[in-house]
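Before any comments, here is the structure.
Excluded from the complex is one protein chain; the other protein chains are retained at their positions.
Here is chain A:
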Amino acid sequence: MSGFHEGSAMLLSNFVLPNDLHVHWSMMIVLYPYITGLVDGAFIIAALYYLFDIKTLKPVARFSLLFALAFLCCATIPLLLHLGRPERNFNMLLTPNPSSAMAGFGYIYAVSMGVLGFIVLFVYREDLVRLKQQSRGMMKLIYRLLTFDCDDLSPKAMALNERLIKILVGLGIPVAAVLHGYVGFIFGGVKANPTWSTPLMPVIFLFSACVSGISAIVLAYIVIRKLTGKAIDGPCIITCIKTLTGFFILAFSFEMLEVFSHSYLKSGYHHMVEGLLNGPLAASFWLWQVKICSGIPLVLLGVMAFIKLSQTRYNLLAAGVSAILLLQVFIMRWNVVIGGQLMSKSARGYTVFHPEWLDKEGILSVIVVMIIPFVILFVLGKIFPFWSDDRGESID
């Protein structure tokens, strides 16, 4: 005779509470932490160069800042598409509820945007002054604005510039950590959902953010340099991949630790979490997130770490691993956000999620939202030169 609380016995009726049939947080809420994660990871690369003086990262440092800025500009788009009443979004800034984690978003976002914007202006100051002198018409006006109409490039001014960059990047690290850690806390703070309610959630989100951001920078750097026929800096890629390996090991360990904890502690509703991972999420979690998108990169990163490869092969593997890890983090976000909602609070059943194509939170919207940052990046590239060697410097 089985007890009523026995997992398998409870699930037979598959009872979903009537209001739980709807998945209220859908693909836009998957996209939002994905985008802020890319911002964070890209910023980490820049911070390693500008603050921690890791010289080999110089070729991608400036590009990372622009990449982070382009994506940060779009971080609010998924949220606005998600809100039932987007026209009231400023209420979060005007009448914030101090007890709500979500109420901090506007302020955290504004600070992140401000800090990142100023970092870009100070990092590019020398180029902006030079470009201002070379350009005419509208572009000259843009450069005048971006340089605050000041051409002072004296050693004293540049020394101050360097100091300001270090201070701003130093400030930017906690801001970036809060921006994304807080997103994790939005989920981790929901005690009604046993898959979300864990203090590990902000940590998992932060490390996976670093993974996705660094992967995006590696992939974008290799692809853009290849397409434009420019050389790829070997030591830079190696440093990026080593950093990526460290962050991915941490991210994956914490992801698995959360599952292991549920399974080992057998705390309330553990049967529901196990049922979720082995049922509705069996393919997207175990097969895609763990076996394919984590197992393969771990092997490849191991190969890249321990076996001597030619730089061409190393770059090829780096691009491949980065692409898989970008997918891994997206699937992880999907499994957390949508997967977590498939489990009814009845603790007796699971609902289903059918993504739509043309909905405002549908697949087409996701594609458009993910294209916009690249358009912004393209436009930014016309104002701010991506690479250090664009002005004839060596990329060492």
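The criterion applied here is as follows: contacts are C-beta pairs under 8 Å (C-beta built on N, C-alpha and C of every residue); 3 or more make two chains touch, one makes a residue touch a chain; residues count from 1.
The working rule: contacts and distances are computed from a predicted model.
One chain of this complex is left out of the view, and of "DNA helicase", "Peptide/nickel transport system permease protein", "Tetrathionate reductase beta subunit" or "Cell wall polymerase", the protein name its UniProt record gives is "Tetrathionate reductase beta subunit". The residue touching the chain not shown here, chosen from A:K58, A:H82 or A:K132, is A:H82.
When you scan A:R130, A:K166 or A:K345 for touch with the missing chain, the hit is A:K345. In the full complex, chain A contacts the hidden chain through residues 1-4, 9-10, 12-13, 15, 17-22, 24-25, 82-86, 88-89, 91-92, 95-97, 99-103, 105, 186, 189-193, 268, 341, 344-348.
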